[in-house]
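Every protein chain but one is kept in place in this view of the complex.
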Amino acid sequence: MGTMKPLLMEGVHFAFGNASVLEGVSLEMDAGAGVALLGANGAGKTTLTRLAMALLHPDQGRVITAGEPTAGRSPEDLASAVGYLFQHPEAQLFARTVRAEVGFGPERLGWATDRIGEAVDGVLLELGLSTLADHHPYDLPQPTRRLVAFAAALVARPQLLVLDEPTAGLDRAARARVADVVLARRASGTAVLAVTHDLGFAAAVLDRAIVLAGRCIAQQLPLTELLGDHPDFPAPPLLELARRLGLEGVRPAAAVLAPLLTSHPKTGTLEA
Amino acid sequence: MSPDPGPHVGRFHPFTPLVLTLCVAVLAVAAPGPKTAAALYTTTVVAVFLGGVGRAALRALIPLAPLWFFLFLLHGVLGDGDQVVILGLSLSREGLAAAVTQACRLGAIATASLTLYASFSPARFVDAVADRGWSFSTAYLVVATLLALPRFRARALAIIDAQRSRGLRLRGSPLNRVRAIGPVTFPLLLGALAEVDERGYALETRCASGVVHRTPLDPPLDRVGDRAIRWLAGAGAVAVLLWRVFG
Partner (left out) sequence: MSALLFKGAGFTYPGAPSPALRDCVLHADAGSITWLTGALGAGTSTALLLAAGLAPRHTGGERTGTVLTLGVDPALPSSGAALGGRVALVLPSPATQLSGIAETVFQEVAFAPANLGWPRARITARVSDALTALAISHLANREPGTLSGGEMQRAVIASMLVLEPDLWLLDEPTSALDTAGRALVHALLRREAVRGAAVVVASEDTDGLHQVADRLVVFADGCPVLDGPPQEVLRGERVWEAGAASTAIAGLARAAGNAAPRPLTVDEGVARWAR
């Protein structure tokens, strides 16, 4: 691999016509990184993610995705290296079965049929969608359709996942699945960049925060440092609890915190 | 379509450009020959520029140019009868006249329609209808349909982005392009159906079905000038139509 980072932006400027959206934005992500992209509406978060996917190209500076500059390249050139989850992702569903829908990407990438089958079965299992493989996506409830779209972004095992509001419109069970999958993929080296307003989700699965304001990166810091430090980003309950129990540095997720709490019905003692 | 319809057109009552466009269409169909058709087209273009929406006239040239070329070929080059030589080409005199007539008719209609579309303000139109006490359902239908077009276009672009990000190639061999049809058109059609459904929900939950008397939020002024233009244009169009039918 060497020094090939999943995502690198250097001095990126971007404007829509006369309206400047990003000025001098630089960031880098290593393999397995988890970054929450935060900021007010209109701050440029979606623009930044679209630059990463070559849906837009910078007016100045460079965007280097999966080791190659995006200059002169198109989103379809990056499809094998980047999984992009759009907002309202169910709008892209068109196939007759969930299996065909998820297999569409690898099929376009020219994978062999059995390789596609394996990959699709694998990602459906990851997301708990195996029993729905032969269902028509449009017969499914909205949260499930969004999971199908998420599966489509994951199936080619991309190096970089770019997610725009991945938990929006999901029920609790689906959110838990997404969280588990994001953690698992990060552990296997996938970098994850997520625009999200769901701070509980972000705190549980991501490490770093990049806050966009005033057309540039206002802050870049560990997520747990940002949460609770600023009224715009309050600490979610598990993080606040962890802090007050002296468990800084522990991932604020139930699965991680629970073993650290010894249960005693009345008093309870804490072993760290 | 814009909340700010243009410096001059915006001052008209919403019904005026509508009536004018209809009149241009009637006059265009009724125009007997190349001179009248050309006069109509020129007048339309000049009026559009004076109205401050000249860009619509220019944008109309995009669909018109290939149509004009086709007409020129069909009537001018391939036409029979007296031939006249222009720039080394032997063209039919009658054919050229027919081509010019058709071209100017289409030009007038296209220019007027695009101008109407560009300067249409849904809110002012709905308010104008409400002010008259006319049927809100019809106005809502017309306006919601017109406004569905930019939404549809935005949806199409979003779907194309999504499918390209999954590896869909739109350029290249004809086979590639055919393969692209399904992943782009099916979600678009399903989205259009969903759009219809959504308008249904909006009507039900926003007290929009069975509207008896809608309050105009900002009723547009219907000046004497507006009414005069509409009556004159309407009367003129009807007169020309009658003259062509019976004269």
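Per-chain numbering from 1; labels A and B assigned in written order.
The definition used in the following text is that contacts are C-beta pairs under 8 Å (C-beta built on N, C-alpha and C of every residue); 3 or more make two chains touch, one makes a residue touch a chain.
In this text the structure is predicted, and so the values were computed from the model without any measurement.
Screening B:V143, B:L168 or B:L188 against the full complex identifies B:V143 as the residue touching the chain left out. Across the entire complex, the residue among B:L40, B:A56, B:V126 or B:I160 in touch with the chain not shown is B:V126. For chain A, the residues touching the chain absent from view are 41-42, 87, 141-144, 165, 168-169, 171-174, 197, 199-200, 231-232, 234, 236-238, 240-241, 244-245, 254-255, 257-259, 261-263, 265, 268-270. Where chain B meets the chain that is not shown, the touching residues are 3, 121-123, 126, 130, 136, 140, 143-144, 147-148, 150-151, 154, 198-202, 204-217.
Operating definition for what follows: only the chains that are shown with their structure count from here on.
For chain B in complex with chain A, the touching residues are 155, 158-159, 161-170, 182-183, 186-187, 190-191. Interface residues of chain A, counted against chain B in their complex, comprise 53, 55, 74-76, 78-80, 82, 84, 86, 88-89, 91-94, 104-106, 108-109, 138, 152-153.
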